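Missing here is one protein chain; the remaining ones are kept as they sit in the complex.
The block that comes next holds subunit A.
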Amino acid sequence: MSTATQTESKELAPVSAESLAALLVSGERPPRPSAWSASMTFGWRAILKIKHVPEQLFDVTAFPIMMVLMYTYLFGGALAGSPKEYIQFLLPGILVMSVVMITMYTGVSVNTDIEKGVFDRFRSLPIWRPSTMVGYLLGDALRYTIASVVMLTVGIILGYRPDGGVGGVLAGIALLVVFSFAFSWIWTMFGLMLRSEKSVMGVSMMVIFPLTFLSNVFVDPRTMPGWLQAFVNNSPITHLSSAVRGLMAGDWPADEVAWSLGWAGLFVLVFGPITMRLYNRK
């Protein structure tokens, strides 16, 4: 008996033609799954991948912790007198910034799957077409939630005390996750459009850096030159971080919440169809 080589085919049990035949005959054909069920199944796949490759949680744990620590202590003294003062202002914003940055990994995972063998199998299945993409995003929504919880914990340790209490904080996280889910359709588009993982990363950085930094995450926009204020005040990231900041502070910033959701809807309406067009044409 050979026990040395585990992977060699000589160890493989024979194929049982009889049981195979029985399976093929017995195979009744169930009705096709609903859009919801197919999407959830793909979401389950994303979670399985996290289970098998837990290192990929690095970007939603270590990275956000680093962001909070770095900016709190870097800018805290200069901008608000002390890090503890500053974090009251900064935390909701840095939460928005980090989670929006993390969304770009969606594009990378879509692109990696295309390179590997499994993508065309999914495309050949008789299922609701967008469910593959929605599945990625559902898995990512879980990652965004993990990142938010991690950052809040660090923030609270550093002295962040949200006036909105548990309810306000949860509302803020919910809005952030919904927005990020919608925003990620940009990355599914790029993931399908660009040839390599590297180019997806490159383009993502080009979009993410200006978009997140040119906002009210770090400072009040009133200190900026007029032309920049015009951009910053209308940026979806500014609306979102104002909304999250308001919710966590116990206010109800209806306008900002509406703006954030409006932007979210726009992202899905524009980039969703482009993504699906690329997906069908791939």
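Keep this in mind: contacts are C-beta pairs under 8 Å (C-beta built on N, C-alpha and C of every residue); 3 or more make two chains touch, one makes a residue touch a chain; residues count from 1.
Everything below uses one rule, namely that contacts and distances are computed from a predicted model.
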Problem set entry | UniProt protein name of the chain not shown, from "Carbon-phosphorus lyase complex subunit PhnJ", "Metallophosphatase", "Potassium-transporting ATPase KdpC subunit" or "ABC-type xenobiotic transporter" | "ABC-type xenobiotic transporter"
Seminar exercise, completed: Contacting the left-out chain: of A:M70, A:L125, A:L228 or A:A254, that is A:L125
Exercise. Contacts of subunit A with the missing chain: which residues?
Worked result: 7-10, 12-17, 19-21, 23-25, 27, 29-33, 37-38, 41-42, 44-45, 48-49, 52-53, 116-127, 281-282
